[in-house]
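The complex appears here minus one protein chain, its other protein chains still in place.
Let's look at chain A:
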Amino acid sequence: MTLEIVKPGLATSVQDLGRPGYFHLGIPEGGAMDRYALRAANLLVGNPEDAACLEAVFMGPEIRIGADCILAVTGGEMPIKLDGEPQATWESFAAKAGQVLSFGFLTGGARIYIAVSGGVATEPDLGSRSTYPIGALGGVEGRPVQPGDVLPIGAPNGAKPGWSVPEELRRGPGSPAELRVLPGLYWDRLTEASQAAFFDDTWTVASEADRMGYRFKGGRAMEFVDREQPFGAGSDPSNIVDGCYSYGSIQVPGGTEPIVLHRDAVSGGGYFTLGAVISADMDLIGQLQPNMPVRFVKVDMSEALLARTERRQMLAQLRQSLAA
């Protein structure tokens, strides 16, 4: 069984849940930008939750199906067509050998996850099939898919068409999207006025938004508390002595446009980070389109942990609903 890429879309790549354990060496975790949607897509086609899917951003690919199989598409909203026939998102459907899967215009969210029963079975690197183009790891030769690529697919697993994720267990960003933020180590570098402005202003997603990070613009420029820059730090007040960056951390180069680091981000550098988007909301960033309005909402550690618990409960409900 194979999937043949006829048209690749924009930057369609093989992704699973990523390759944790190498961030200290500068190799990011990688994996799906919307992990929940990837898990849901896999469960719909009977795969383990961490199987590899195709992640397509902003526009869909065109794919020729090599053998009869079960497919599911989750994440953003994009009309699905199988030989031109519409199919529902967040629901498994059967495809026959030779049919062509294609997509209409994106109507909501930003990324779709295309799962196939058996999973994409390209060669893993460092324990993951996730594509990390900068490091040429995973996927097809470490790059996004190209026309003519033929992806190997694992053995079928008894999945059935018509399995569906209940409406209340599908999650996308609202408008404006709200991203909860836990202030961090360098929060005190900002003046009180700038701390307040960051949460008061409505930001918009800039065009520089990809798997490495999402940039936001439109809020007020930040002012820093005066200090003599320490030895080893750059001269701009947004500089620090090089430190570690976490997944979700928010850096603001020059104090103007915040960047939230995402799955393929660098692991360290010389910008202060005012805090981090909480883990429970990182999937939502993966579904943001350029020019969408976004608000940052301040939370403390207990609220962040509660949100994480709620996400776990939602995932447990999803598993239960698809196991039934």
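Following the convention adopted for this analysis, a residue touches a chain if its C-beta (ideal position, glycine included) is under 8 Å from a C-beta of that chain, and two chains touch if they have at least 3 such contacts; residues count from 1.
As a convention for this text, contacts and distances are computed from a predicted model.
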Which of the following is the UniProt-recorded protein name of the chain this complex doesn't show: "Biotin carboxyl carrier protein of acetyl-CoA carboxylase", "Nucleotidyltransferase", "Helix-turn-helix transcriptional regulator" or "Branched-subunit amino acid transport protein"?
"Biotin carboxyl carrier protein of acetyl-CoA carboxylase"
Among A:51, A:209, A:240 or A:259, which one touches the chain that has been omitted from the display?
A:209
Among A:6, A:59, A:126 or A:185, contact with the omitted chain is made only by A:59
Just one of A:3, A:41, A:80 or A:106 touches the chain that is missing; which is it?
A:106
Mind listing the chain A residues that contact the chain we can't see here?
10-11, 57-59, 104-107, 110, 207-210, 289-291
